[in-house]
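Since the structure comes first, as structure tokens, the remarks are kept for the end.
Every protein chain but one is kept in place in this view of the complex.
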Amino acid sequence: MTLDGSTAAVRVDGLSRRYGATRALDGVDLRLERGITGLLGPNGAGKTTLLSILATVGEPDAGRVSVFGLDPRQAAQRVEIRRRLGYLPQELGYHRHFTVAAFLDYVAILKEITGRRRRAEEVARVLAAIGLETRARTRIRALSGGMRQRLGIAQALLGKPDLLVLDEPTAGLDPEQRLRFRELLSGLPGDPVIVLSTHQADDIAAICPHVVVLLQGRVQFTGTPADLAATAAGRVWAASERDDRAHLAWRGGDNRWRHVGDDPPAGADLVAPTVEDGYLLLSHAAGSR
Amino acid sequence: MGVCEPAAGMSPGAEERDDAALLRAAAWGDEGALAALYDRHAGWLTIRMTRRCALPDVVDHAVQDTFLALWREAGAYRGGGDVAAFIWGIGIRRLIDAIRRETGARRRLPWRAAGPDVVVSAEDQVLVGIEHGRLGQALAGLSPELRGAIEATVLDGLTCAEAAVLLGVAEGTVKSRCHRARVALRAALTDQHAGPEKPAHRREAWRTS
Partner (left out) sequence: MTHAGEDLLRGYAAGTVEVAEVWSVEAHLMACARCRSALSAHVDAGRLARSRSVLMVRAALGDGGRVRRLLCRCGVPDHLLRLLGATPSLRRSWLLSVLGVLSVVAAEAVAVRYGWVHASAAARPAGYRDAEVLAPFLLVAPLLVLAGVAAAFLPMFDPAFRLAVAAPFSGFTLLLVRSVCALAAALVPVVAATFLLPGPRWLPLALLLPSLALCALALAAATVLDPRAAAVTAGVLWAVPVLLLLETAHGPLPIVQAHAQFACLAVLCACAMVLLARRDRFEWGWAR
């Protein structure tokens, strides 16, 4: 992962966006490379706004975006970006009367795959990738939440995109499906740029070699999950009782209280920090500013 | 026709239904029946089509179109005659369509698959036994173009127009080749000076069950 902007596949400079009085994005700089990048942040941090701008669905108020060297503000280049794009929006709605195959066929047409046979081949390919081949004729309204989410991921994969923008792709998936999703992402043809957002730190730790933490519209951290965990080094403690002076304390699975903060509680042991600890510390620091 | 024994890789649970029942079920929209039909018939159909057209993509498309033609086509199969022959009748015409699309020929084929020209059983008897006899030798003595024309019109039951697309020649050429082939066959079969039949050296290729 290079931080040198000159070779980055996707570049974001000084992006700002506000909705009324709220600043959704406040001067965001970002570089994305081939491979998976995780966007971590609480709800309302601007993740969805940033992803919608990357997916050319939203316009920024200020700042520049460059996707594979193309500028989405130019109409012709915007269409070219969209040809290489796969997008899963948050809370994607479906035409309820469509069957699974019909919906994927519809999205394939929107992606300019016009030949009937080629469309069927693409639809068959993504259905096999997400494991819904037996459900091709099921109506979407009869699918469970997890299946609908997988269908959303499938439509993003149509056309073998070079840029995959996934907003909360693991929401509603059970642990086994998350595992398959991770396998799916790592095996995609063509090594695309993948950026996915989540508010769960363990997804990041498991899937993403690169993490960006977005808090209150600003990038607070860029680096590997190990680096994020390391920011909390020396500040995570486990004790048998709860100490209220810590920033955060909760009872862990081993029946001990885990504390994240600067002052160690009495009798506490230092423990190795996880990605979640690093994230919580950052979040607390940003909140107190 | 009788119940088919399962071969490797077939979908389980489909062996009980015979082909005619599967065809009816597929015509009414039973996905499992379509899948079972495919598992049973796609293999031989692919090979037989490959003998007529060497392009594997075209053959695959034609096989898909054949089974699609069986899907939801209520009433197309009348129940008489062999299911395999029925499928071949549709398949060969889908193959011709696919070849035509590939080579860009202009004329349109009928909207639906025409009824199959099922090979009459008397011909069947003859054809099964030809490798041993005079007819086999006479056929082997024909040039490949004449053999191809006879095969398309007699064995596959195509019209001269359809055979023309399959062979990639003009319709008139097909007609003249068929005529010459028949003349040559007649001459070879009625030739008084033909030697005794060659020994059935290939008999071991066929086994009794």
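First chain written, first letter: the chains are A and B, and each begins at residue 1.
Definition applied: contacts are C-beta pairs under 8 Å (C-beta built on N, C-alpha and C of every residue); 3 or more make two chains touch, one makes a residue touch a chain.
Please read all numbers here as calculations on a predicted model, not as lab measurements.
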item: Of A:Y87, A:W237 or A:W257, the one touching the omitted chain in the full complex; value: A:Y87
item: Interface with the unshown chain - residue positions in chain A; value: 52, 55-59, 75, 78-80, 82-83, 85, 87, 89, 92-103, 105-107, 109-112, 114, 116-117, 119-121, 123-124, 127-128, 133, 136-137, 155
item: Chain B residues that touch the omitted chain in the full complex; value: 1-10, 19, 31, 34-35, 38-44, 46-48, 50-51, 56, 60, 63-64, 67-68, 71-72, 82, 84-85, 88, 119, 123-124, 127-131, 135-137, 139-140, 147, 151, 155, 202, 204-209
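Assume only the chains that are shown with their structure count from here on.
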item: Chain A and chain B, separation of their C-alpha mean positions in angstrom; value: 54
